[in-house]
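Excluded from the complex is one protein chain; the other protein chains are retained at their positions.
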Amino acid sequence: MSRYEFKSTRRIEFADTDLAGIVHFANFFRYLEATEHEFYRSLGLPLHFGGDSSHGWPRVSARCDYKAPLRFGDEIEVHLVVREKRRRAIRYGFVVRRLSSDGDAKAAIAAFGDMTAVSVAKDAETGRMAAVAIPDDFDAAIDQAPHGIWEAAGGASD
Amino acid sequence: MSRYEFKSTRRIEFADTDLAGIVHFANFFRYLEATEHEFYRSLGLPLHFGGDSSHGWPRVSARCDYKAPLRFGDEIEVHLVVREKRRRAIRYGFVVRRLSSDGDAKAAIAAFGDMTAVSVAKDAETGRMAAVAIPDDFDAAIDQAPHGIWEAAGGASD
Amino acid sequence: MSRYEFKSTRRIEFADTDLAGIVHFANFFRYLEATEHEFYRSLGLPLHFGGDSSHGWPRVSARCDYKAPLRFGDEIEVHLVVREKRRRAIRYGFVVRRLSSDGDAKAAIAAFGDMTAVSVAKDAETGRMAAVAIPDDFDAAIDQAPHGIWEAAGGASD
Partner (left out) sequence: MSRYEFKSTRRIEFADTDLAGIVHFANFFRYLEATEHEFYRSLGLPLHFGGDSSHGWPRVSARCDYKAPLRFGDEIEVHLVVREKRRRAIRYGFVVRRLSSDGDAKAAIAAFGDMTAVSVAKDAETGRMAAVAIPDDFDAAIDQAPHGIWEAAGGASD
């Protein structure tokens, strides 16, 4: 179980498509986030965001570069790489691939994703969310990927 | 401003469609709910559901009968009727129409909707949500539609 | 592989929830449809709806009765039963359960679903979609559930 890299697979559902016959571009962001959360779960990290929780991971930026369309029924792989771990934020890179019918991971790249989540907690005095250091359990479980991992995952260099 | 009837209009967005070229059937339920909320707003009722609020209106049932497809760019009217006001729940009926290009309200019916929301509050002892009487402000502002209003709105008799 | 019954499981994603902290009621309909499509896939049936396809399965009605909320991270089972096979339409019943942490299928029922899909094809003359007999491959692969199957699945009698 890697501390800086994770892969999830999923099948494209009918409701994810639009009238152009392909996955609506906004839905790629749901795939990225779901993979981030599965990464946390794979590390045994808590997923108690929002609601009564005093800690959360709001996004400060999110980006996708679309390379090829995805269609209903496609099986895809979302490959997450921890590109940067800062004191109060984590930046993830993602490579989204359409798996060929024989599960070939070398299949065509559909998109590159980039997402930065910031660690926030409710300030006891003001009641407002403010950036805080990454919680200890996340800090201990997640590492920044060593040099070359993003490129090895197929990620485009910036 | 009626206490038992309300109309809202909206335009169908690209992201609401699916690969069949029409609005995905699940999205009709978002249109019904948005109209319910606009009805509350038109009556000056509070819209503080969930989160820190101790009161909410979860749905106990929701149904749509689809009569004609809606497409990207269509302007629609959602006509809400309070079909039943009970002690702890309200049942709404909806007529969804596609407005013709000249705004003719007699245009084709796209769907009938039916939705029952129950009044719930957090029980101070158990911390769980439980059904409670409709809050006074909602009770005072909303009436059950008189006989014949649903049919006059174009609603199908059950 | 049953011809009248199917179960799928999935995990509730963050994007499926709303500010009340539970799955938004409209999203249950996406879960029902995804299960219907997995049922078709399990039977080797084609999933070429919409787009260039001349045949589709639009919904004529869809309903959910909500029994208990679902939350982010919950693993759920959607149990599909073919409640009625007609000449040009199929009516499905669904039991949505939240699986307990040990995967106990007897876990609490979250919702009952009901959905009727009609077989349509593009009329060569008018170019409009019209109801047609269920295609032969679907007709051969899918059966109406025998008496008692819906109840055995936990479904509420009508």
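For reference, chains read A, B and C in written order, and residue numbers begin at 1 within each chain.
What we mean here is this: a contact is a pair of C-beta atoms (placed from the backbone, for glycine too) under 8 Å apart; a residue touches a chain by one contact, two chains touch by 3 or more.
In this text the structure is predicted, and so the values were computed from the model without any measurement.
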Touch with the omitted chain, as defined above, among A:S8, A:N27, A:S42 or A:Q144: A:N27
Hidden partner chain, touching residue among A:L43, A:A62, A:V132 or A:I149: A:A62
Missing-partner contacts on chain B, residue numbers: 13-15, 21, 30, 33-34, 37, 41, 47, 49-51, 72-73
Those residues of chain A which, in the complete complex, touch the missing chain: 18-22, 25-27, 29-30, 33, 49-51, 56, 58-66, 69
Footprint left on chain C by the chain that the document does not show: 14-15, 17-22, 24, 26, 51, 71-72
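The rule is short, and it goes like this: only the chains that are shown with their structure count from here on.
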Where chain A and chain C are represented by their mean Cα positions, the distance between them in whole Å: 29
Centroid distance [mean C-alpha coordinates] between chain B and chain A, Å: 35
Chain C residues counted as touching two or more neighbouring chains: 21, 30, 33, 49-51
